[in-house]
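Partial view: only certain chains, each at its native spot in the assembly.
Order of writing sets the labels: A and B. Residues in every chain begin at 1.
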Amino acid sequence: MKPIEEKVASAEVQEIFDDIKRTRAVDDVNNFWKYLANEPRMMKSTWDALKTIMGPGALDPLTKELVYLAVSITNNCEYCMARHGAAARAKGATDAQLNELYAVVGLANMTNRLANAYRVPVDEQFRETS
Amino acid sequence: MKPIEEKVASAEVQEIFDDIKRTRAVDDVNNFWKYLANEPRMMKSTWDALKTIMGPGALDPLTKELVYLAVSITNNCEYCMARHGAAARAKGATDAQLNELYAVVGLANMTNRLANAYRVPVDEQFRETS
């Protein structure tokens, strides 16, 4: 599938391109959106969801970018690591914070498998409060 | 493998049990440690790493618990979700924050696969800054 550039986009897609650029104050949308423009229904749905959930809410924007990055590392998505690493930087993430994040992601992937291996039963107090 | 209870633990394992209880100000260690006590070398190494990385650092403790939870949800580790969900609560996570976190984790797992499917090339500006 080829990316859809702004100049050839349908009005429906162009409107989403414009909203992304306006919301993020950027001159061009990133490649993800140009490819997803091949499926305008999914493009619109994904943009609406990201705009809402990644915008102001219960968690601060940097925390949400770090969570996004943690999932992308776990799934080994190269594009997503680059994209959300850059976004985390833009929202103020320092080298020290990213290094610590990588450590947490590594440890979580390790202890997830140790818990699997030993088939550890859930402690009663965690059932109640989680 | 069976869990190792405090009363039958070796001195080496007991010392780690004591350090966990002291550090976390709890009366008993959670099941994960009682099972991991079957491999004292790994138990010691895992505890030392978690104590260091999950303690004071560049990211605040709640952010690190949320990242831990996000990875555990992505990997579908039931024990880890219960354990780190409870820990996030204990560090002050609200319902609104957890609900938003779940949404971010869902969206990241979705866009990770959309980026895979379209084989989206990394934008030049992300290479530079991430």
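Annotations for the structure displayed:
Here is the rule we go by: a contact is a pair of C-beta atoms (placed from the backbone, for glycine too) under 8 Å apart; a residue touches a chain by one contact, two chains touch by 3 or more.
Model, not experiment: these values are computed from the prediction.
Here 2 copies of the chain are placed, and the complete complex recorded in this file has 6 of them.
Operating definition for what follows: only the chains that are shown with their structure count from here on.
The rotation relating chain A to chain B, fitted on Cα atoms, amounts to 180°, rounded to the nearest 5.
The centroid of the Cα atoms in chain A and the matching centroid in chain B are 19 Å apart. Considering their complex, residues 1, 30-32, 35-36, 38, 42, 46, 49-50, 53-54, 57-59, 63-64, 66-68, 70-72, 74-75, 77-86, 89-90, 94, 96-97, 99-101, 103-105, 107-112, 114-116, 118, 120-123, 125-127, 129-130 of chain B touch chain A.
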